[in-house]
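In this view, the complex is presented without one of its protein chains, the others remaining in place.
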Amino acid sequence: MRRGSILARAALIAYALALAAIAVAEEAARFQPIDIVVDVGAGALAAYQIELVVTSGDASIVGVEGGEPAAFKAAPYYDPKALAGGRIIIAAYSIDDQLPSGRVRVATLHMREVGAAPGYEVKLLAAADSDGQPLSVTVEVQPRPVGGAR
Amino acid sequence: MRYWLIGALATVTIAGACAMATMHEAAPQKAAEPAPGAATPNASATESQPPPEAAGQEAYSDEVVGTVEAPRSAARPGKVDPILFPDGNVPSTPPPDEKSRGAETSTDTPVLDKKTTIEFSDDTIEGELATPDGEFVEARKKTDHGSLVKVPDGFGQDRKDWQKGTPAGDASGKLKKAPRAAPTKPTTTPKPPPKTHGGKSRRTLSYDDVELRKQVSSAVKPVDELWVVSRKQAPRARPAAARPDTGGIEARLPSSEQRVPLPLKHTEVSAQIAGFVASVRVKQQYQNPYAEKIEAVYVFPLPEDAAVSDFVMTIGDRTIRGIVRERQEAERIYAEAKQQGYVASLMTEERPNVFTQQVANIEPGKSIDVDLVYYNALPLEDGWYVFSFPLVVGPRFNPPGKADGVGAVARGERGASGQGTEVQYLAPSERSGHDIGISVDLDAGMPIMELQSSTHKIETQELSATHRAIKLAAADTIPNKDFVLRYRVASDAVGSAFLTHRDDGGSYFMLLLTPPAELKKIERSPREMVFVLDCSGSMSGEPLRQAKAAVRRVLELMEPDDSFQIINFSTSASQLGKQPLVATRKNIERGLRYLASLDAEGGTMMTEGIHAALGFAHEPGKVRIVSFMTDGFIGNETDILRLVHSEIGAARLFSFGVGSSPNRYLLDAMARMGNGAVAYIEPSDAQAAEAVDAFFERIAYPALSDIEVEWGGLQTVDVYPARIPDLHVGRPVFVSGRFTGQASSIRVSGYAGGKRVEFAVPVIVDPTAARPPLKQIWARMKIADLAQRATWDDDLRGLADLIKQSAIEHGLLSRFTAFIAVDSSRVTAGDHGVSVTQPVPVPDGVRYENTVGREKK
Partner (left out) sequence: MSYHPTELDLELLRAGEASAAIAQHVAGCAECQGQLARIGQCATALAAPIAAIEVPAGREQAILSLAQQRAAVVAAQIERRRRPRWLRPLYIAAPLAAAASIMVFVTTVRSPQLSQPAASAPAAAAADLNSDGKIDIVDALLLARDLKRQSAQQPQWDLNGDGRVDQADIDRIAQAAVSLSRRQP
């Protein structure tokens, strides 16, 4: 009896492990764009510097894209060492005459994610208007639903 | 008792779960395993081939590309390939009989080898599918084992099998190709004689227009279905077909060029030269001229010392900057993104001067630009600064028995060379429509005395005495030869100098060594000149003519106390005589006659040439000077460099690059290994003569060797190159490293012609001096030195990690890192794109039939 109950427990554990194995083995990587959105309010944004940290989960950067407004169309500066370490600082400036205000998507980071949705945290390091004066802005990170046919 | 039952159930469940898990796991894993050598795992599309030749001339060889073991189990229910089995019925596996075994049978029945080999590397379906009537059908599908198609017995034998019912895939769309002649209707194709294959007799399957090569990403598993893959044999003898009297696609007038629509439209090169450092932006414009999604693959060259530091993918008006990752990781990410339908691009390095660009999921009609930025320093050769930009990788020869070379195959014949990296070449009558734009902004910082390009027509605009704007003339935009721009600046004789830079990381120095004047006062020893000429197929025509002219010129200049030997090699080596001849007039004439008799054909077994040149006994009292004339079109550079390193001894090897697209990486490295110097013979006769004269001047004086530096009060560390190269007249040498301490001068000493030579270099250590590029250059010199050492030093442990670390830290492309960019914002429609490899023209002056043709398997 004792042997049998041990065996039963072992079998149950093994069963659970097998289920877990299936779950793990079935995970494939997926790609997710992360929009960096800055709310400039009434001001005109001429430069920004933002840090993004992957706080949880498995995510790595596979592309750094510019933003929506013409002033920030080009891909921002970033440190090439921003690898799977999960931390990146992006920054861009613009000397265009037309500078954006209100809610602005300033950049998009293309991420490769595995497993549960990772947690992203974004921190504003600098934001300035065309005179270099600091602007009070808020920044948020928004994973974008992926479009296109599947 | 119950517990035993539970235990048994659990075991069965676990077994089943593990089996499933393995299958799922295997899927992404296989996607991550690229073919060795990191060339694209995808094959080229057959739609890039010209319309088939007249019926009856086409044949298929059953070179199969995948393996599926075929046990005798029942067919999997439910999942049937609608294309090959239009009526949905999969015939069950017949019992083994002589028809299905690979045994020898009569010539009437087709014999299908049940064990065929398929390369499963990724999900792309290659080629196009058509019903036998010639209609194209949707060619892509999700790949899993259930979709593997079982080939029925008697496949191909009876065409009626194919015409049963309506192809289920017909409704899902047709593959339209533009522009393409309608495929010929299959007529009764005469059955070609059986091919012997490994002792078994096999008939070639001859179904027209149906070519299916399926590469799945999962591991090979025993299933009850198998693939017999038939590969369309390429039309034979393209060059012969260029003659107007042959049939086939070249039935048109020989002067008309056939335009082949291909994905790379234009390459724009814009270089900025500031002082003597060039920063170059290369923009490649890919576009999709087809009606379905494609993946573009392009193998192209860059200068061997280019440090590629930036990589931007432009889709419409959006720019996505790529990142440097460890190479295998980048390849895996690319494969995943491609499989999932995202636009992605990947750039990898195959050789220091050969790179591969892959862009996945380019939708029909869309364009994608890839920008890369590199910078390199311009070498100073005999008073001229040289900016060279290579445009095409020459067709390389790979010695038999190796698979890590660079293959050269005709357009559309992907995989024919069996090499890890492969370049496809256009036939002489074909044009891809890919053209080049080059613009150079040259700000030399000093008055420019002379500026010329002997390779291309250029338009120059003088902006100031020190500033020029150079552009490639519109008439000269075909990318089939290197672009070389030379310029000379006004400067006082540059002596040796010592420069420093200091930042938070420490102090760095750069020591510039020029040969001291004393060298010219030392008598040189008599010379044993050994001329080695590459007489392989790629040298046929213009390149060999240039090489011969150069050798002739040197022979005429030789002095009576010199001796000479002439060696020519292709597949093997031969030479003028058993021993070197003394340079008497009579002997020189003998040499000239021998030279004139040389022809070029065959493979390039450069090892033979090196053995012949360095292997024979040294004549005492003479310095052996080997002049190696070649285009460098080989795929086993590492072997050659290793051999030179081990056999050079006290000899000196001077390499001469001939032809319009020499392999500069190999030639520069050979000269370094050989304690000599490299020179390039350009197509212009005047330049060639100048290069030879400079060479002769160089060897007229001894070089300073065994150079040692007394650093005085400086403590130096991390000095590169680790061994200071010999100083030749006309070629300055640069040494870089880190240091602490102070000194007012350093003493450099060496030996020339047996005599000891010493000179001093003044040192000014300015603690505030900030010249940041010096540090980056030091970093790259370190990487390059380590990489160079890796070609011969097998014991260098951790080299890959060292290089990888340095490359990642500085965001540079290298052998162990790659650039990847993914646009994750959109999934493109459809499953997978067809892979289209961009073929390139054979370099100017090189004969197609002597190079690309010869490597057919």
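Letters A and B mark the chains in the order given here, with residues in each chain numbered from 1 onward.
We adopt the following convention: a contact is a pair of C-beta atoms (placed from the backbone, for glycine too) under 8 Å apart; a residue touches a chain by one contact, two chains touch by 3 or more.
Keep in mind the model is a prediction, meaning the values are calculated, not measured.
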Residue among B:K265, B:R281, B:R590 or B:R738 touching the omitted chain: B:R281
Absent-chain contact - pick from B:R698, B:H810, B:R826 or B:R847: B:H810
Residue of B:P289, B:P379 or B:G541 in touch with the missing chain, whole complex considered: B:P379
Residue in contact with the excluded chain [from B:M510, B:L581 or B:A752]: B:M510
Sites on chain A contacted by the missing partner chain, in the whole complex: 46-49, 77-82, 85, 87-95, 125-126, 128, 130, 132, 134
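Everything that follows uses one rule, which is that only the chains that are shown with their structure count from here on.
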Averaged-CA centre spacing for the pair chain B and chain A, given as whole angstrom: 36
Parts of chain B lying in touch with chain A, wherever the complex brings them together: 2-4, 6-7, 9-11, 13-14, 17-18, 20-22, 24-25, 27-28, 309, 312-313, 317-325, 333, 336-337, 340-342, 344, 808-811, 820-830
Chain B contact footprint on chain A (complex, rising order): 4-5, 7-8, 10-12, 14-15, 17-19, 21-22, 24-26, 28-33, 61-66, 73-76, 78, 80-83, 108, 110-112, 144, 146-150
